[in-house]
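Here the complex is missing a single protein chain, while all its other protein chains stay put.
Showing subunit A:
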Amino acid sequence: MKMNKMMRLDVPTPWSMTLQDAATPNQEGMHELYDMMMFNLMVMLMLVSYMLFVMVKDFKNNKMAYKYMMHGQVLEMVWTMFPAVVLLYMSYPSFTLLYVLDEVLTPSMTMKVVGLQWYWKYEYSDFMLDTGETMEFESYMMPDDMLEEGQLRLLDTDTSMVVPVDTHMRFVVTSNDVMHCFTMPSLGFKVDATPGRLNQVSALMQREGVYYGQCSELCGVNHGFMPMKLECVSVNEFMDWLGEQVLCLCSLMVKAMYC
């Protein structure tokens, strides 16, 4: 039980009824909107159920089921206007959130995400060698027979994105063959990866952790077997990782040029 309280829910779990825990302000906003909508839905549901119940139980001689009323101007006005006002009331925060999420105003780092049949390719082109070589790697799902203890079936990958915490990230999402969808519930985004088009989305991760996502646009036979895994680490750890990657890249370059 204690573990349950300590651990964050960053993966889908069986019988999970709620959204995954938020790691970004974007997703927190979505949680808030979701809770508010659910509250309104419950109020409406109770109101309508109560009226129905009263009408069914006592079908005459009460104000809600007056069987001799053939035409009621005021009543019609009310049952038209009231739902319209409720819808407007719910749409305002929804649109506000939608357009706030669209903004990518001051990113610190850009990462490219390319969907392919059926894996993802990540490019860190903010970091380039003088030769114009950049860091890019592919990420495949771990097959069942290669899973290690504690790894998640259908979610873990051989390589993962590594990004620094508390850093405003911009993800540029595209595809090379058919449409895919880059989805990270904990970070609060779901962006279609469309061939020939670059979509951007931002995320400001506020806690370290490992986040998972799954392709959410039907893209072929292995659509369900191309998850994405993102490790959010401290800035210093990110530097170490980056250093290692650059070192690998350099040695590859040397081989390519001189071997």
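The rule is short, and it goes like this: a residue touches a chain if its C-beta (ideal position, glycine included) is under 8 Å from a C-beta of that chain, and two chains touch if they have at least 3 such contacts; residues count from 1.
Following the convention adopted for this analysis, contacts and distances are computed from a predicted model.
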Among "Cytochrome c oxidase subunit 12, mitochondrial", "Symplekin/Pta1 N-terminal domain-containing protein", "General transcription and DNA repair factor IIH subunit TFB4" or "Gem-associated protein 7", UniProt-listed name of the chain not shown: "Cytochrome c oxidase subunit 12, mitochondrial"
Answer key for A:L19, A:V54, A:V104 or A:V210 versus the chain not shown reads A:V104
Among A:M142, A:M161, A:V201 or A:M226, which residue is in touch with the absent chain? A:V201
Residues belonging to subunit A that touch the chain removed from view: 102, 104-110, 112, 114, 123, 125-126, 128, 132, 134, 136, 167, 170, 172, 174, 176, 191, 196-201, 235-236, 239-240, 242-243, 246-247, 250
